[in-house]
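Note that one protein chain is taken out, while the other chains of the complex remain in position.
A, B and C label the chains in the order they appear, each numbered from 1.
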Amino acid sequence: MASLVPCPHCGARPKEEFTVKGAAQVRPAPDTDKKSWVDYVYLRENPRGRYEEFWHHTSGCRRWLVVIRDTATHEIESSCDAAFAGQTDART
Amino acid sequence: MSDFRPTFRPALGAKTAITSAEVKLSALPEGAIVQVLAPPGEQDVASFLSGLGKGGVRTFSPGQWLIVGDEPMTQEDMKTLFETLEPRATGVDQSAGRARIRIDGKQAGRVLSKGTALDLSADAFPVGRSATTLIGHIAAHITRIDSDSFELIVLRGFAESLWDDLTRMSAEYR
Amino acid sequence: MKRHGTNPIRYSALSILFNGLRGNQAWTPAWRQPEPKPHYDVIIVGGGGHGLATAYYLAKEFGITNVAVLEKSYIGSGNVGRNTTIIRSNYLLPGNNPFYELSLKLWEGLEQDFNFNAMVSQRGVLNLFHSDGQRDAYTRRGNAMRLHGVDADLLDREAVRKRLPFLDFDNARFPIYGGLLQKRGGTVRHDAVAWGYARGADMRGVDIIQNCEVTGIRRENGIVTGVETTRGFIGCGKLGLSAAGNSSRVAEMAGLKLPIESHVLQAFVSEGLKPFIDCVVTFGAGHFYISQSDKGGLVFGGDLDGYNSYAQRGNLATVEHVAEEGKALIPSLSRVRMLRSWGGIMDMSMDGSPIIDRTHLDNLYLNAGWCYGGFKATPASGFCFAHLLAKGTSHDTTRQMRLDRFERGYLIDENGQGAQPNVH
Partner (left out) sequence: MTSYRLATGGLIDRQTPLSFSFDGKRMLGFEGDSLASALLANGQLLVGRSFKYHRPRGILTAGTAEPNALMTIGQGGRTEPNTRATMQELYQGLEARSQSRWPSLEFDVGALNSLFSPFLGAGFYYKTFMWPAAFWEKIYEPFIRKAAGLGKASYEADPDSYDKCWAHCDLLVIGSGPAGLAAALSAGRSGARVVLVDEHSAAGGSLLSETATIGGASASQFVAETVAELASLSNVQILTRTTAFGWYDGNVFGAVERVQKHVLDPLPAVPVERLWRVVSKRAILASGAEERPLVFGGNDIPGVMMATAMRTYLNRYGVAPGKHVAIFTTNDSGYALARDLESAGVNLVAVIDGRPDAGFRYSGRARVIKGAYVSDAHGRKALSSISVWKNGSVETLKADALAMSGGFSPIIHLACHRGAKPVWSDEQAGFLAPTGLNGFELAGAVNTNSGIAACLADGAARGAACVEALGFTASVATFATVEGDIVAPPAKPIWKIPGIKGKAFVDYQNDVHRKDLALAVREGYGHVELAKRYTTNGMATDQGKLSNVNAIGLLAEARGVSPAEIGTTTFRPFYTPVSFGALAGGHFGHHFQPVRESPLHDWAKKQSAVFIDTGLWYRSSWFPRNSETNWRESVDREVLNVRANAGLCDVSTLGKIEVCGNDAAEFLNRVYSNGFLKLPIGKARYGLMLREDGFIYDDGTTSRLEEHRFFMTTTTAYAAGVMTHLEFCAQALWPDLDVRLASVTDQWAQMSVAGPKSRRILQPIVDDDISNAAFPFLAAKEVSLFGGQLQGRLFRISFSGELAYELAVPAGYGESVADAIMEAGNPHGIQPYGVEALSVLRVEKGHVTHSEINGTVIPADLGFEKMVSQTKPDFIGKAMLNREGLTAEDRPRLVGVVPLDPKASFRTGSHILAKDAAATLENDQGYVTSIAYSPHVGSTIGLALVRHGPERHGEEVVVWNGLCGEFTAARLCNPVFVDPQNEKLHV
């Protein structure tokens, strides 16, 4: 549902209130090898289907979200605040 | 230069209210707006802020609130408030950084719906509820202050553009 | 020329006359519908413009005719069939500029070359600028073009007004300062490009196999031996991937993760109008661009929707934004109606430039990352990919379009946007 993005803080809001960053990857530890860093910065799974990505509610609460969305159907499975993305009960 | 009296110029100072039977647009006084930012995990900040009695408390963002008042706060009051807030939260003075616009009337919600995707029906957005949203191309903070009244808080630099947009959006109800 | 494929009628006014007088019953298929052979010297995955062009040039220029193009749907069903038909070579960086100029030169002789009228129309491409900073950037670009012998002209506001008096010169939020014009840029009838290459490749013996989806890439000892498809296994000597928006999915079958995201880009056509605008114009205060097809429809588009997508359809907010930009540029568009919108899946690379290179597997070759510039690149992409497949070495103009440039730090970033595909 890329027309409306469910913000866990603000409810469903239109796409134009958001900024999309792309794959919600985990930043490597600073001392990780170069290959992991190249992977992080440049390589993408780019799946057709379920995808975890960062969206920013720029014109709303200004929180970064992890949105789980299907790239083929645009259906959004869940969204949660990026700061709590690791916690299982954080998803709406 | 101690004889010099600095004068204050409100962002929407030159705007006179636009009034009709169905919708009224007016600039609210530039009093005090304090952005309150709590550290992650801090609890019960909202009720703490309400208890301070320093002005209306508006939810702004997770862990953030606005304290809003019609009267300006003196430097001393502001400093005292900031000290009171610590360590539960940090205050940032936004009194001059934001302008407030009030829109009232039977068509107020309809006018705003020309710009925002918020569902402004009374059930979905009751009195007291706040949200930041796009109104057309401009981000603004909306609070329902009465059944047919809304307060808009907008970045000062955009205030005049938003005013113009609202004027245009309400033209058909005048 | 030795013919391996069909022996079709040569297209000309005479053949039209001849066939027309005989009730048009004698026209033959433009390409065959062959059954896949068990093995080909080269298999190209993707029957779009690039894949078909690659096959065509492999056969025509490099004498490799035992070639199959595998297409999961019908040929030209991807981006070559859903773009805004623009050709140009107004590129800034040395990693791009000579390649796109080669492409434009190939466009210029293409129709006679493959005997199909693709309506290559060099109507001019005008990029408007709306600030001193943009003018400076276009000056730098125009000079880079000139250094490579590419035509470029810097127009001031009055020269733009003379050419396109109906742009907003009176009440614009972002006034027009001028424009960079490439007169040799223009438009092409996009579907005809796929058909022309397909027919040309087919008559030289290439098998174009439609409704044949690749489902796996078989590997043995570090080399590719063939592909699993919905029509069975097909062996190959070399495998070329030319799958545009689906590149990541196909590459994954060979264990390859790409510096690419797939994004949807919408394009639009208006109702047919009498001649309205005679060149391609781009709006510098946004992403809007517009031209008019020979049939009369205004063809235009804007920015990416912004999120990864494999769905060939777009978002209404983007449509509205495109309309705003269009009306901001040309106020009289207001009462023109949009007829249809569609979405193409762009293989957006991490620096905004393409990849034509070998891969980690010896006989697997990659052609991807075209972003929204793939259509104009079709001839050179086909030619250079064919060169790489045939000779094993990069064509001069694609030497920098390497897959390892990200790791090595030799990026070809025209806009300086960094590793953020949706803003290129």
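One rule holds in what follows: a contact is a pair of C-beta atoms (placed from the backbone, for glycine too) under 8 Å apart; a residue touches a chain by one contact, two chains touch by 3 or more.
Everything numeric in this text was worked out from a predicted model, so none of it was measured.
J.: Identify the visible chains that the left-out chain touches across the whole complex.
T.: A, B, C
J.: If I consider the whole complex, including the chain that's not displayed, which of C:Leu154, C:Ile223 or C:Leu361 touches that chain?
T.: C:Leu154
J.: Given the full complex, what residues of subunit B touch the hidden partner chain?
T.: 1-2, 4-11, 30, 35, 37-40, 63, 75, 90, 92-98, 110, 113-119, 121, 124, 136-138, 155-158, 160-162, 164-165, 168-169, 171-172, 174
J.: Given the full complex, what residues of subunit C touch the hidden partner chain?
T.: Residues of subunit C in touch with the missing chain: 11-13, 15-17, 20-21, 23-25, 27-31, 33, 74-77, 81, 94, 97-98, 109, 111-112, 115-123, 130-131, 133, 135-144, 146-148, 152-154, 165-166, 168, 171-175, 189, 191-192, 195-196, 210, 270-276, 285, 292, 294-296, 311-313, 315-316, 319-320, 322-328, 331-342, 405, 407-411, 413, 415-419.
J.: For subunit A, enumerate the residues touching the unshown chain of the complex.
T.: 1-4, 12, 14, 19, 21, 24, 27-28, 30-32, 34, 37-38, 40-42, 54, 56, 58, 62-64, 66, 73-75, 81-85
Quick note on the criterion: only the chains that are shown with their structure count from here on.
J.: Between subunit A and subunit C, tell me the centre distance in angstrom, where each centre is the average of that chain's C-alpha atoms.
T.: 30
J.: Taking the mean of the C-alpha atoms as each chain's centre, how many Å separate subunit A from subunit B?
T.: That pair's centroid distance is 30 Å.
J.: Taking each chain's centre as its mean C-alpha position, how far apart are subunit B and subunit C in Å?
T.: 49
J.: Which positions in subunit A touch two or more other chains at once?
T.: Those would be 14, 16.
J.: Spell out the residues on subunit A that touch subunit C in their complex, using ranges where they run on.
T.: Residue list for subunit A touching subunit C: 2-3, 14-16, 19-23, 34-35, 38-39, 41-48, 51, 53, 69, 71-74.
J.: Which part of subunit B faces subunit A closely enough to touch in the complex?
T.: 40, 60-62, 117, 131-134, 139
J.: With touch defined as at the start, can you tell me which subunit A residues reach subunit B in the complex?
T.: 4, 9-10, 13-14, 16-17, 58-63, 81, 83
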